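Structure first, commentary second.
Only a single protein chain was left out; the remaining protein chains are all shown in position.
Coming up: chain A.
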């Protein structure tokens, strides 16, 4: 047996082949590391990373579902595969816009690329976790890589501050999560989601189990930057290099939502009275706080950071209703947030390369005259985040609405509505500045191919999905029914 065959055979690990996407990402990361070390060929690094991501994305689409590997520590089902695909996709878009941005800012480091890949690997582990151990390892790998990524602007005070805050609070989150895991383990004697679900049910919820769940929720809420555990978000989002902010706001967030859904549904399906109230309160707090503070921001990047807190609220609101419709809504909103979030942040990243652009709201003055197409894209992103049809953001909110009203949680639906109206205040401001003010400079906006492609792709996709959301609804529904079927409810 050759070495290659031995690797393929997985050294005795059953179903090793389902790990192909992860292995490709890992190999790509090492490859990029080697290239960076030996040649420093910037173009080659980008290309290798992009190709690696592309190759890793293919098996996530073709693979069959439902395999467990590493002796029950790693599950590859449709749920994880779909999320892996979208995580790889969003990473791909970040990678193709990264180099022009870094070069414009004079802080190019090859480390960016393999750190992003390692972080992606962590996220892929997170969404594939049927077990608190795998989940913990994934969340750590993803977080630690991002702490470094957020602080890569070594000369910039804001970047250092943001990364430091993120490190401290993220570390706290990890500690809290491990404490929650310890409590759950102490109560059930197992890390395995299925075993936990079988041990804890609504009849035997005691202090230990409730405390474990609540502490775990707090830790996860911190990772999802939900109010009141959001303090790291605005600073680290603002300080980080903008494509990295996009990566944090989209990929990291989405994987956290996926893992929240998985942990809550698979490990604690019979304890939902505890967690749905918890999530409802966190969601309401996030919506209210995120939106009102975003309203006061002059810096658009910071505004988008706060608005992402609000979006966490909208998405987590679905967790308040433990029904299939709610889980579908959560998955759907998470998936469509990828497009809006990437669109918004990558727009800023592309604009930051332009002369004299500081992300201040005043920089948006008259953009529609300088570049009508770009302004139109941003208009689409803003209206989608606001939730106006025919953009897909509307369907995201509609799904959450339906779920909330279906479960008679009217108060949260009303909070969601009122907060959406508040959010109109700041999203419209961007549109107003772009379209209704005179431009300060007449300079043409110049984009790299990657940036133009990404922005156009996101804007067009938002519109297509807004007009024909069926495919995404179907995906979301299948995934949520899969989760529910997994616990036999």
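A few points about this structure:
In the analysis below, a contact is a pair of C-beta atoms (placed from the backbone, for glycine too) under 8 Å apart; a residue touches a chain by one contact, two chains touch by 3 or more; residues count from 1.
FYI, contacts and distances are computed from a predicted model.
One chain of the assembly is not displayed; among "Hydrogenase formation protein HypD", "Amidohydrolase", "ABC transporter permease" or "NADH-quinone oxidoreductase subunit M", its UniProt protein name is "NADH-quinone oxidoreductase subunit M". Only one of A:41, A:61, A:421 or A:485 touches the absent chain when the whole complex is considered: A:421. From the options A:34, A:61, A:158 or A:436, the residue with contact to the chain not on display is A:436. Only one residue in the set A:278, A:322, A:343 or A:469 touches the chain that does not appear here, and it is A:469.
Seen across the whole complex, the unshown chain contacts chain A at 368-369, 372, 379, 383, 388-390, 394, 398, 401-402, 405-406, 413-414, 417, 420-421, 424-425, 428, 431-432, 435-436, 468-470, 473-474, 477.
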